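Please read the structure below before turning to the comments.
Of the protein chains in this complex, all but one are displayed in their positions.
Right, chain A next:
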Amino acid sequence: MKLTGAQILIKMIKSQGVDTIFGYPGGAVIDIYDELASNPDLRHILVRHEQGAIHAADAYSRAKGDIGVALVTSGPGATNAVTGIASAYMDSIPIVVFTGQVNSSLIGNDAFQEVDIVGITRPCTKHNYLVKKIENLARIIKEAFFIARSGRPGPVLVDLPKDVMTATIEFEEPPEVHIKSYRPTYSPNKKQLAKVVQLINKAKRPIIFSGGGVVLSKASEEITDLAKMANIPVTASLMGLGTFPASHPLWLGMPGMHGTFRANMSIGECDLMIAAGVRFDDRVTGRLEKFAPKAKIVQIDIDPTSIHKNVSVDCPIVGDCKKSLALLNQMMKRQIDQASVDARSEWIETIENWKSTMPLGYNQNEEIIKPQFVIETLHELTQGKAIITTEVGQNQMWTAQYYGFDRPNHFITSGGLGVMGFGLPAAIGAKAACPDKTVIDIAGDGSIQMNIQEMTTSLEARLPVKVVILNNRYLGMVRQWQDLFYDKRYASTNMECAPDFVKLAEAYGATGLRASKPSEVRETLKQGLATEGTVVMDFIVEREEMVYPMVPAGKSLSEMLLV
């Protein structure tokens, strides 16, 4: 049967099990949109800015534990998508982004809305393609999905010239993907795992450090089993929050720049660190030479480049986190040294002491709302079951600290790239993936203004989300740095000139609520959560509240500024 390029594209997308895409039309993709109109089983969610489409696809992927898909036009449509793509790349999120391109005969001629998006996104995609001939279209789409999902996942971009979309060809199902130069290692080396068993049995002060790779490989059960079996405390990076239940006594909290006292102290004192699916970001390690100085480090990662990149590792294991940990757990079960497990009570006690002497905390205030209090109350009211997205900055760190995540895929944040404006489109994407879940964007008043236009998307697509604005009328995190390290010169961080978010919500057709006193917090959250549709809750919070603890950039983890 003869099909057009646009028909092949839609057919191939559907054959990947995809039923939702996020996008924005334009001249170069008009043929694809025309085809979409006759395919109602492939839901298209119209965003209001291409950046929003990519963040939504990213969050859709994370909430669902599957792939996200976005479609944008050539030129500015494609360049607007770049921030989203770079964020997905940093966080290893599997998405496929289709961009329109001018007619292939015009490529290189500076045609209207032409941009070399394959060139632009080369450093921030896992791989990308320009489809030059319709003969290659089906194969390339299949490869794109395969590459995005497999190994260390990541975004793949496919650039589609307009004439390739309108050309026709006799459609043939492409064969199974076989790329000779791309064979990720899933199965770990068993000899290396045997060494890990020995290391664990010998360790007096071990910790587990779980990261985004554990979420991606769906290995949180395995991590939890290992921790419980061997009595090992667990810390998790921002990307790994939820891989180990925050309500469990072995939970240390997040490490790093805004990590808990006990997590950072544990890293300083541990004699064994089992790191899984982490890349030792500078925000986690602080000063590298002082990171886990007493520890043997085991690192499990599917990407060999993550190993020995920042931190030198004593026992590297290249493999899928789930496979590796499942195998390790099997071996541990047979060879566990119960005496050493029991002897760890001393280590656990030390940690308990750190926890009770320096707990995570803030000074409550009767008059002014503390942002941490809003998040704690939100956690209580949602019983920790909501999917939470965040913007970037203080709101993000307080959420990581105070919303105890017990499950993976429930905390969706732009970790590596730190994109302001991520949270609202991400919440919409997560809601599309999990319509039965409550989805909440915890935002700052600065960040929310970066993609506020997606309010319309939420309403039009009937994807109701709740937006909690921690409104301090500052770019809070930058102000915090200015306060601590720049003699309180608040250069361009004052955001007092801002819209009335309640009225703005109403202007979009959503509900707007406001709380200005601590006594109103619970009621406002309750009301907001109970109200149908999209709700913006504006919390007027303490203007100069800081995120503590804080390890100043370049310092070692033990040098924390505390409340």
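The criterion applied here is as follows: contacts are C-beta pairs under 8 Å (C-beta built on N, C-alpha and C of every residue); 3 or more make two chains touch, one makes a residue touch a chain; residues count from 1.
The rule is simple: contacts and distances are computed from a predicted model.
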item	value
Per UniProt record, name of the chain withheld from view ["Twin-arginine translocation pathway signal", "Acetolactate synthase small subunit", "Dihydroorotase" or "Sarcosine oxidase delta subunit"]	"Acetolactate synthase small subunit"
Options A:308, A:462 or A:488, residue touching the unrepresented chain	A:308
Of A:43, A:127 or A:195, the one touching the omitted chain in the full complex	A:127
Sole residue of A:57, A:131, A:147 or A:536 that reaches the chain not shown, by the stated touch rule	A:147
Touch with the omitted chain, as defined above, among A:2, A:180 or A:489	A:180
Residue numbers in chain A that touch the chain omitted from display	118-119, 122-123, 126-127, 130, 147, 179-182, 303-305, 308-309
